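Yeah, one chain of the complex is gone here, protein chain that is, but the others are all in their spots.
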Amino acid sequence: MATESTAKAFTPDPEFLLQVRNLKEYFPITTGFMKTTMLKAVDDVSFDIRKGETLGLVGESGCGKTTIGRTILQLYKPTAGEIWFKGKKIDSKESLREFRRQAQMVFQDPYSSLNPRMTVADIVAEPIDVHKMYTNKKDREARIHELMNLVGLNTEHATRYAHEFSGGQRQRIGIARALASQPEFIVCDEPVSALDVSIQAQVINMLEDLQARLGLTYLFIAHDISVVKHISNRIAVMYLGHMMELASANELTKHPVHPYTVSLMSAVPIPDPKVSRRQQRIVLKGDVPSPLKVPEGCPFRPRCERATEACAKTCPAMREVAPGHFAACHNL
Amino acid sequence: MSLLEVQDLHTSFFTSAGEVKAVNGLSFRLEKGKVLGIVGESGSGKSVTAYSVLQILTHPGRIVSGSIRFRDEELVGKSDAEMREIRGNKISIIFQDPMTSLNPTFTIGNQLEEAILLHTNRNKKQAEERAVEMLKLVGISEPEKRIRQYAYELSGGMRQRVMIAMALACEPDILIADEPTTALDVTIQAQILELILDLQKKMGMAVIMITHDMGVIAQICDEVIVMYAGSVCERGTADAIFYHPCHEYTKGLMRSIPDMNDDEKKKLIPIAGTPIDLLHMPPGCPFAPRCDRAMKICLQEKAKEYWVGHNHLSACWQNIRDGICSTERPEEEEEEA
Partner (left out) sequence: MSEKKKLKNPLSLQIDPDLFREATEEEKKQQVTMRESISFMRDALRRLRKNKIAMISLFVIIIIALIAFIVPTFYPYTYTKQDVTAQNLGPFQYSAKEQMKIDKGISVFPHIMGTDNLGRDYAIRVIYGTRISLLVGIFSALIVIIIGIFYGSISGFFGGKVDMVMMRIVDIIYSLPDVLIVILLSVAIKDWVSTSKSELIARLGAGMVSIFIVFGLLYWVSMARQVRGQVLSIKQQEYVLASRAIGASPARIIRKHMIPNCVSVIIIIAAMQIPSAIFTESFLSFLGLGVSVPMPSLGSLASEARTALRSYPYQLIFPALAIFLIVLSFNLLGNGLRDAFDPKLRN
């Protein structure tokens, strides 16, 4: 998929809801007096999401996973690349307006993602207000109550302010807001990372229920691999702005092939003392390099034990190593 | 004699809205060379427990009652000057965020040497040698160069290593690690956990690991305390807690963690409801309002801690009803297959 040449005109596949081709997002960063360096947050990433599926996106901080989510929703203007939604390219103002209604986002921080001066009803109704999706006041209120019921919030609390709720309830408010414009596609940007374990499970279950009931498609971004594994059909692994591996959730966690994914999986702490004691950990040496100084060739090369000369020269492209299992490594 | 013995500790924050009972009757023992994990969600009082031991609580928090004995020496009621002799020297702490715990205006060498000079009678030169030695010990390459750098020049994992070097410079008897890997990525977390375990074995110290991550607990802890809303739910060896949880909260917590090794998609079983408001603590078990097996008595009265195994105590009325607990410590049982 990523190997497909950009020169060839892209023809959208109706099987997929969202198709991303050669997406690049660079940010100019002032590194000194009158000097700017390009921060390559996302560098040449391509992937597809089927209708009704959940694609998990994992990676460590600074790998560009949040940037991908925001760039897809056009919160950042892509430096290069194409985004196709339901067979239409998102490039004009009209296509963007329609896309804004059909694609929504759930944010990580349940505190900063809700305006502290607005009531729950007003927060949930913001998409309805912006897109004028109601006929009269009564209609608007009915929609708000419907949405609050959908995410398991007590409708009596509609006039309360967000700061009066606990983290889990606030995340429910955020999800209700994302659902208000009846979207088909939702980017979940670390929606449970800030929540306690017992509350995490509530929100994960709710996201799964909503997907089943409303036929939603998710791009689920998180750093917690066990959570991503639980909710996703397929998982993509990112490292320093590049996609390293993409496979079905079970395949990727059981049989990872990319050296980075292998060490990432072995580093996940398993909540079972006996398994944990038996676990063979591959502890990576060194730190993730700064995204301002991405190494030449394969970005993982300096920490990789299997690195060869070829790795220093060219950046490996994604290729299919098993049916539906893609990886970007020279040594496979 | 245990290295550290905490008896019926009560710590409260006296806010303008009322008393917040952050730690509500906690007891535990820590033996030499052991790793004790304290696990709980936000507001469970796990960090406050650590701050109480070191008496670094910030206003309006203070220890209301209880005893903390370190090597048979009572710490509660000691003056700040006396506590300073213990802090950093006998008992050290590392925090969650290594950026805010390092002073940005001094080099890391300055800060390391300061910690060494404060508690030992080394001179300036010896302190510098010790600083280099410590950095080498925590796996920092080119330590001679690093001691002249500032905190912002290091990565998150590197900073946490420096914090560990500072905490261990005086070879403390106890290292308290307050969520040391929460701010770090998984691969860096693996490095730091391995380092802590490695140094713990080398130096023979005891570690109190405070975390919300059951995975971290399983990986490094010998013993575990499970806390909820300031109260102890159960405590015992890691195996006892993970394989024979005897408190409804622990059981619920285990059920709500996604299983990595599961092939089929199983639905998670979450704990219903929201965390309790610490300002309006119910009279009974703090977990009762969210517990799906709660009984009338759970809402009225907090259960006391009783033995449910040789190395396992639990405070749950279910055990009392089912008659599987005792006031006396049972004999050691043979490990089940």
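So that you can tell them apart, the chains are marked A and B in the order they are listed, and the count of residues begins at 1 in each.
Operating definition for what follows: contacts are C-beta pairs under 8 Å (C-beta built on N, C-alpha and C of every residue); 3 or more make two chains touch, one makes a residue touch a chain.
As the structure is a prediction and not an experimental result, all values here were calculated from the model.
One chain is not depicted; across the entire complex it touches A, B.
Of A:Ser112, A:Asn149, A:Ser290 or A:Thr308, it is A:Ser112 that touches the chain left out of the display. Shown as candidates are A:Lys24, A:Arg50, A:Arg100 or A:Arg281; the residue that touches the absent chain is A:Arg100.
Residue in contact with the omitted chain (choice from B:Thr15, B:Thr100 or B:Ser141): B:Thr15.
Listed for chain A, the residues touching the missing chain in the whole complex are 70, 73, 75, 97, 100-101, 104-105, 107-109, 112-118, 126-127, 130-131, 157, 159-161, 163-164, 174, 177, 181. Although one chain is not displayed, chain B still touches it through residues 15-17, 273-274, 276-277, 279-280, 282, 284, 288-291, 293-300, 304, 306-307, 317, 320-321, 323-328, 330, 333.
As a working rule, only the chains that are shown with their structure count from here on.
In this assembly, the C-alpha centroid of chain A lies 32 Å from the C-alpha centroid of chain B. Listing the residues of chain A that touch chain B in their complex gives 60-61, 166-169, 196-202, 204-205, 208, 223, 225-227, 229-230, 250, 253, 263-264, 266-276, 281, 283-284, 287-288. Taken together, the chain B residues at the contact with chain A in this complex read 41-42, 155-158, 185-191, 193-194, 212-219, 238-239, 242, 252-261, 263, 265, 267-272, 274-275, 290.
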